[in-house]
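Before any comments, here is the structure.
Moving on, here comes chain A:
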Amino acid sequence: MASLAPPTTDRPLLEIRDVSVALRTGNRTMVAGVSLAVRPREVFGIVGESGSGKTLLTRTLLGLQDDAYVAGGSVRFNGQDLPVNGYANKARKLLGHSIGFVPQDPFSSLNPSMRIGKQITEAIYLAKGWPMGAERTREAAIGLMAEVGIPEPALAFNQFPDQFSGGMRQRMVFAIALAQDPKLLVADEPTTALDAITQRRVIELILDRSRKHDLAVILISHNLELLRQSVGRIAVLYGGQLLNIVPSGDIGQSTIHPYTEALFDCIPTREKTLADIRSIPGEPVGAGFGLKGCAFASRCPYVVTACRTTDLPQNAGTASIFSACILGRGVH
Partner candidate 1 sequence: APTGTLVIAENETPENLDPANATNSTVDELLLGAYDALVQFPAGETAVSPRLAKSWTISEDGLTYTFTLRDDVVFHDGSKLTAADVKFTLDRLKAAKANVLNDIGPLSGAEVVDDHTVKLTLSKPFGPFLSALSRIYVVNKALVEPHMAEDNARQWLAVNEAGSGPYVIASYNPTEAVSLKAFDKYWGGWDGNHVAEVVFRYITEPSTQLSLLKSGEVQIAPDITVEDKLALMKEPGYVVDVGQAATPLYFDFNTASKGPTGNPKFREMLAKTFDRQLHLDQVLMGLGTLPDGPLPTSWPGHESGTELAFDLAGAKKMVDDNGWAGTTLTVRYLPAIQEEKSAVEQLQSNLAEIGITLNAEGMTWPAQAATVQKVDTTADINMIYSFPPFPDPHAILNASFNSALTGSNGGYNWAQYSNKEVDALLNEAASSADPAKRAELYKKAQVLIGKDFAVITVSYPGSVVAVSDKVEGYKYNAAHHQTFNIMDIGLK
Partner candidate 2 sequence: MRYVGQRILFSILSLCVLLFITFLLSHVVSGDPAIVAAGPNAGADKIAAVRQEMGLDRPLLVQFWIYCSNILHGDLGTSWFTRQPIASDIIRELPPSLELVFVAMVINLAVSLPLGLLTARYAGTTFDDVVRLVVMAGAGLPIFWLAIILQQVVAGQWRLLPTAGRLGFENRDFTGATGFTLLDSLMQGRFDVFADALAHLVLPAFALTLLFTAVGVRITRTAMMGEFRKDYVVLARAKGASEGRIMVRHVFANGATPALTVFGMQFGWMLGATVLVEEIFGRPGIGRYAVKAVTQSDIHAVVAVVFVVGLVFLISNLVVDIALFLLTPRKHAGA
């Protein structure tokens, strides 16, 4: 059980207000003014092209990135302020109990020289100490492994990571992230390195777990179609800016932020024909681009001068639906 205060159903589980992230070397602001709220049990997506700052934002928020820091804004988890900055051990301990994290690359996210079982029991021990004794911890770990779908978990317990395929390893990482029985799971592109069939299985595993254990999930991906079919709401990051928060059902249906719309038009799906594919001209802007105004302005078909001069609107009230377009929703 989490060590923080008991959840109140309608209060957001994670609430980020006006957070900006800067690099320690050079003090460059990479991600600016992000505000959003994730409710308990919600499956929440973050989409963005490569370099848009997804990893940087989430890792820094969780205190896992040592070369970046939260330059402004506040983070509340379960109603309490999180001491996010630095990798102060205290803050990390607090986080470790309630938030699970799955890194991007399953091939390097397990310690290659430590047995799988040891890595999972370490997580249990770090969350709970040894109140249950070595034997019980071992059983708990094997239980977890079974739960994430590892065949013959007792055998795998004593093996090393490189004896397993990418999909299996990603499951082990899940077992570790879930070992602490978190309220929130942050998964950073957990399936990008996996092939299609395995990818689907892993995503389904996450959704299943979320349903059964009241787990809130932040699922990060650059695959908009995947998120559209899997999550409830999607936050769209571009050039280090939060441009849009949108219910997945709206994508392709009602009017949304021009970037989200353009992004959706780029990707081939089952239903689309060649005529439906429209590329976005120009090159994507990376995080920390350092210009004023909207990051998408240079490629946006609806752009007006004000886009380049006005500061982006903020999602000040952490509303559940949000568009940072100064022209407002429904421009066309």
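Methods note: a residue touches a chain if its C-beta (ideal position, glycine included) is under 8 Å from a C-beta of that chain, and two chains touch if they have at least 3 such contacts; residues count from 1.
Quick note on selection: all candidates are chains of the complex that A comes from, given by their letters.
In this text the structure is predicted, and so the values were computed from the model without any measurement.
Candidates 1 or 2 all belong to this complex, yet only 2 touches chain A. Taken in their complex, chain A has these residues touching candidate 2: 25, 59, 62-64, 87, 89, 92-93, 95-97, 99-105, 108-114, 122-123, 126-127, 159-163, 173, 176-177, 179-180.
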